[in-house]
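A single protein chain has been omitted; all remaining protein chains appear in their positions.
The first chain written gets the first letter, and so on, giving A, B and C; residue counts start at 1 in each chain.
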Amino acid sequence: MSESLNGKGLALVPKAEGKQTLKDFKSDQEVRWCPGCGDYAILAAVQSFMPELGIKRENTVFVSGIGCSSRFPYYMNTYGFHSIHGRAPAIATGLAASRPDLSVWVITGDGDALSIGGNHLIHALRRNVNLNILLFNNRIYGLTKGQYSPTSEVGKITKSTPMGSLDKPFNPISLAVGAEAGFVARTIDSDRKHLHSVLREAAAHRGTSLVEIYQNCNIFNDNAFEDLKDPEKRDVITLRLEHGQPIANATQAVRLAPTGGLEVVARDSISPEEILVHDVHNPDPSLAFALSRLDEPAFQHVPIGIFRSVDRPSYDHLMSEQLEMAVAQRGPGDLDELLQGGDTWKIN
Amino acid sequence: MSESLNGKGLALVPKAEGKQTLKDFKSDQEVRWCPGCGDYAILAAVQSFMPELGIKRENTVFVSGIGCSSRFPYYMNTYGFHSIHGRAPAIATGLAASRPDLSVWVITGDGDALSIGGNHLIHALRRNVNLNILLFNNRIYGLTKGQYSPTSEVGKITKSTPMGSLDKPFNPISLAVGAEAGFVARTIDSDRKHLHSVLREAAAHRGTSLVEIYQNCNIFNDNAFEDLKDPEKRDVITLRLEHGQPIANATQAVRLAPTGGLEVVARDSISPEEILVHDVHNPDPSLAFALSRLDEPAFQHVPIGIFRSVDRPSYDHLMSEQLEMAVAQRGPGDLDELLQGGDTWKIN
Amino acid sequence: MTKQVQQLDRVIIRFAGDSGDGMQLTGDRFTAETASFGNDLSTLPNFPAEIRAPAGTLPGVSSFQLHFADHDILTPGDAPNVLVAMNPAALKANLSDLPRGADIIANADEFTKRNLQKVGYDVNPLEDESLAEWRLHSVPLTSLTVKALEEFDISKKDAERAKNMFALGLLSWLYGRPVEATIKFIETKFAKKPAIAKSNVAAFNAGYNYGETTEAFSVSYEIKPAPLSAGVYRNISGNQALALGLVAASVQSKLPLFLGSYPITPASDILHELSKHKRFGIRTFQAEDEIAGVGAALGAAFGGALGVTTTSGPGVALKAETVGLAVTTELPLIVVDVQRAGPSTGMPTKTEQTDLLMALFGRNGESPVPVIAPATPSDCFDAAVEAARIAIKYRTPVMLLSDGYLANGSEPWKVPSQAELPDISVPYTTEPNGDDGTTFLPFKRDAETLARPWAIPGTPGLEHRIGGIEKADGTGNISYDPSNHDLMVRLRQAKIDGIDVPDLEVDDPDGDARVLVLGWGSTYGPIAAAARRVRRGGGKVAQAHLRHLNPFPKNIGEVLKSYDKVLLPEINLGQLALLLRAKFLVDIISYNRVRGLPFKAEELAGVIQEVIDSE
Partner (left out) sequence: MTKQVQQLDRVIIRFAGDSGDGMQLTGDRFTAETASFGNDLSTLPNFPAEIRAPAGTLPGVSSFQLHFADHDILTPGDAPNVLVAMNPAALKANLSDLPRGADIIANADEFTKRNLQKVGYDVNPLEDESLAEWRLHSVPLTSLTVKALEEFDISKKDAERAKNMFALGLLSWLYGRPVEATIKFIETKFAKKPAIAKSNVAAFNAGYNYGETTEAFSVSYEIKPAPLSAGVYRNISGNQALALGLVAASVQSKLPLFLGSYPITPASDILHELSKHKRFGIRTFQAEDEIAGVGAALGAAFGGALGVTTTSGPGVALKAETVGLAVTTELPLIVVDVQRAGPSTGMPTKTEQTDLLMALFGRNGESPVPVIAPATPSDCFDAAVEAARIAIKYRTPVMLLSDGYLANGSEPWKVPSQAELPDISVPYTTEPNGDDGTTFLPFKRDAETLARPWAIPGTPGLEHRIGGIEKADGTGNISYDPSNHDLMVRLRQAKIDGIDVPDLEVDDPDGDARVLVLGWGSTYGPIAAAARRVRRGGGKVAQAHLRHLNPFPKNIGEVLKSYDKVLLPEINLGQLALLLRAKFLVDIISYNRVRGLPFKAEELAGVIQEVIDSE
């Protein structure tokens, strides 16, 4: 039974009756990000994407932590919970595990998800609760006005690191793959079409999907992802990951390195058959991991898209199954029977 | 300057004057694990190993969290801190970052390190503070009397999971590699020689080294690693990782899979040149990650040894450097100068 | 040989041995026999933090005390009448609690030179005169057991291990306990190892027969059943009762229960128990830590579940931030704290009442929560239902303060039928509540309870967002307005202050006491027993026990002021006293001992008498 839901992330969520539009998903709250913030584009993309799912709006919930990005739920005309810093995956786990009829989205930032909330994130991933986690990675703490984050590059000069940061950043994709994630993807605020395509697959995946979204913070870390937006550079550094397609762009291509692992080479230096064909469903996460490492040195070749999409039964589903099995085996709970269970005696 | 300390984990720790023995490292406290617990063997191994380091005993500190394993510091005649559940990496980070003259060891369990303490662990690994983390993995919560842990196999029946656990376990090696760890190894309680060899390299590594130690809990999860100890099975399932050596045992061998990643094949089915030669210093962690996945299905082929040992400057060292640089640039701090800094005015 | 049978009205037995000797099991079985016989009873297990502390050492001693009687009793007893000591360590660790004249049944086989040395006995106390003031029964329990099991095909080790069953058999004979259930229990427990099952039954029977047939014991005792009120009874520990209370709360509120928890002594058993009841639609989630445990419970509550989290002191500290979020989002949540000795890790297996002020104040900002504390093991059931009632009705997190003593102690419990339990259900909000008939105001309050509506995802038309930032009264939109904040702070406080809490009842048989002894939580038994003693000695004392620590019962100020003196024993440094002094400016007399153990009734009787005498 659990198998049969694989790939059907929303199978248990009731369908909407009429046709929905972007407007249905806009709340009446004034949006309060800085003018020019990448969060606007993501919000617009998500609002325009939601009708496509065709599920009841009231069965959709956005849960967030704290950070600029975590204001997101206020702007969605769905149920929403703006919780506390780092804990959204935990809160969403309880919600999704007890309500399989909901479509639950977690909105989080690089600090929220990877600094204070790192543990909840990796546990959500290994558990595979039916959640879609959108990680807005701007490589900075926005809301607290510009300290470095766990995805900031080494040597970053910020308010808290006037001589440069010392610690090696996390690669969210590598971390997620190392944490047994079933669905891991990366996209970017400025590319609505790509964002939609990734959200579509994330929603379809039944289990925890992690989507890293490169997001520009124009106030504290402007142009962090400029190379990926610059029309001239964009196409030569981005490596689009598409299932069943060779991983390459006009000038670069990925192949198996002779000593193991992957390498990026000039596309015209190898034959087309040598180019690695992407398999998002590969049960072995090793290649997805290797792909996640290609962005070193930074922004020379950046894979974008779905790194891994492998089904396994979701936690909430297995939990429901145990409840059903318990009833099937011994009947539904009877309170009197339970209370009077064990060694009892009677006094008249 | 930071480069020059690479590989010299104890370079800044003062040397012992006389020769030390195992006895020097035994405290006067009665050891209180269950008879037969694997922790005894690890304790004996560590106590017998410490003299080899030749550093001052008083400059050695063991910091632990909470759990059966975390009692460890009481039994070492060094400085010790038995702290709170999951927080040992954080506490040790403050200690090691402020005292480069200490050899700091963290003792932790699978629950302590990977459940409640997961976030501190992964951040310690990416930061690369000079710590040696020994993770006693018995795949169970011992101290709280037998609940499943984040390394328990799916379907495990325990007090808290009478119908079997639902969540996919972490693979501590994969998680660590995904968290940018520079040094990651696995060993086992019963093999003192191997334990010593791994501890030796861990201590030599300047930065955070994570050593997973398979440990038998004979009370709540007996024989979890029996296959690795059974004289008949042991040699055919263990894959010893040794730098510069082919990864193979009498019957099995590891090679690059034609579709990427690694695979284990019958040793006699391939030519010796095809066997993957282990390179612990590979800067790309992809192969170390792939090696960590070989233990699927469980206990068919289990790599043991050092997966990865790659140098990069340690956090504590970089921090000291910034302090020195600040002094070099502007001289040592002068309190009067500081207090009177900024816009001042004088009233007579 | 017919033996003499002596009538007793009550007995206190303490089983003590090595952690590996199975004393908890032995105690549990003796308790079960005693319960089914119909005595009133109360138990106190006491075990080391180590899973298996080194054999034969003092820290390795595990004990189980049982008090049973032909009348209703209140505590596991101060001083045992009988000590079963399975080794020298058990004798040494417990002797100081034993009044002169009490019986000691010692396992002579274990009093070897090596074992004696381990605990610092130079000579064997069974053989010198040092125990002359007690009634010593030196019995070679191990060798008798091994001999009795000679014919069985089991290892010597297994045979030796059955010595606790021999001891249990002997004690069962000594106090005329019914044995059938124990035999059945052994058979079920070892169903998969028939040889072990049979040999344990044989050891049990051998012990029983040893008492009956040898001359070692010349007297056996009879303790009549207690005249309990009619009904079905079972023996129950506090953790079990609490878990069952939560199941009952789920059924009676018609809400699915979601438990988010992280194991910790002495609370883990609630998680274990609840995880068995999936048939009731109960979801138990072992989280990665306490923060995730409470977070998941809160998330489930947002989704319409009865969200519960269970933990002990250090875990409560970790949950503080999330409980604050529950306070401000006004969602129902039950936070169970099975208090243990602190600070920090403290003494995890020992009891204490030191988390009251943390429960009340351990969060940033003005963050009021109701606090409830059960008085006895079985009362944990009712307290859990009451906590759920308040959480649901008022949409608030509720702190339920049990402790290590209640958690593991047990007593007979008159099992309620479902029909007797209150209906605590409150319907979700499903319709718009705005004046215009279409808008939904998530923070528009019920005029009577001040509770806000609970509209759960899946309800069309009521889509709304909540969060930790201050909310505008009514709409719930983010608000930084100073007056709104002041208003909301006061409304949240007023909601908690207004919770309907039953009046405090005072027990004063003669109605003319001038001294009131007050308590809360698990000190109920010792305080009530102490009051009885004092009254038996002619002293006048009134007694009252607080179950609601926040808000207090409405009549409490009046009660406090109507006595000349108020004595408040607490297993802390005076936490409730601080609250009462502050609120009522009454000069409460505190009596505080923080020893990780429950009070003794005798000790408290002395303290009460002193206060009376100082009048």
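Throughout what follows, a residue touches a chain if its C-beta (ideal position, glycine included) is under 8 Å from a C-beta of that chain, and two chains touch if they have at least 3 such contacts.
Since the model is a prediction, treat every value here as computed from it, not as a measurement.
**Q** Of the listed residues B:Pro231, B:Pro272 or B:Gly333, which contacts the missing chain in the full complex?
**A** Hidden-chain contact among the options goes to B:Gly333.
**Q** For the chain that's not shown, point to the residue among C:Pro343, C:Pro460, C:Pro502 or C:Gly537 touching it.
**A** In the full complex, the listed residue that touches the missing chain is C:Pro343.
**Q** Quick one: say which of A:Ile219, A:Val236 or A:Ile270 touches the chain that got left out.
**A** Selected residue, touching the omitted chain: A:Ile219.
**Q** Tell me which residue among A:Val61, A:Ile84, A:Leu195 or A:Ala224 touches the hidden chain in the full complex.
**A** A:Ile84
**Q** For a quick check of understanding: of C:Ala159, C:Leu257, C:Ala287 or C:Met358, which residue touches the chain that isn't displayed?
**A** In the complete complex, the chain left out is touched by residue C:Met358.
**Q** In the full complex, which residues of chain A touch the absent chain?
**A** Listed in rising order, the touching residues are 30-35, 66, 68, 84-86, 115-116, 118, 141-145, 147-148, 150, 159-163, 165, 219-220.
**Q** In the full complex, which bits of chain C touch the chain not displayed? Write them out.
**A** 48-49, 59, 312-314, 316-318, 320-321, 324-325, 327-329, 339, 341-347, 349-350, 352, 354-355, 357-358, 360-367, 467-470, 480, 482-483, 485-486, 489-490, 492-493, 572-573, 577-579, 581-583, 585-587, 593-597
**Q** Touching the hidden chain in the full complex, which residues of chain B are there? Just list them.
**A** Spelled out for chain B, the touching residues are 14, 27, 29, 56-61, 63, 66, 73-74, 76-84, 87, 90-99, 101-102, 119-120, 123, 319, 322-323, 325-327, 330-333, 335-336, 338-348.
By our rule, only the chains that are shown with their structure count from here on.
**Q** Roughly how far is chain A from chain B, going centre to centre by Cα mean, in whole Å?
**A** For chain A versus chain B, the centre distance works out to 29 Å.
**Q** Starting from the mean Cα coordinates of chain A and chain C, work out the distance between those two points in Å.
**A** That gives a centre separation of 43 Å.
**Q** Go ahead and note the Å separation of the Cα centroids belonging to chain B and chain C.
**A** Between these chains, centre-to-centre, one finds 40 Å.
**Q** Multi-chain contacts only, two chains or more: what residues does chain C have there?
**A** Expected reply: 278, 288-289.
**Q** Two or more other chains in contact with one residue: find those residues in chain B.
**A** In chain B, the residues touching two or more other chains are 115-116, 118, 150, 163.
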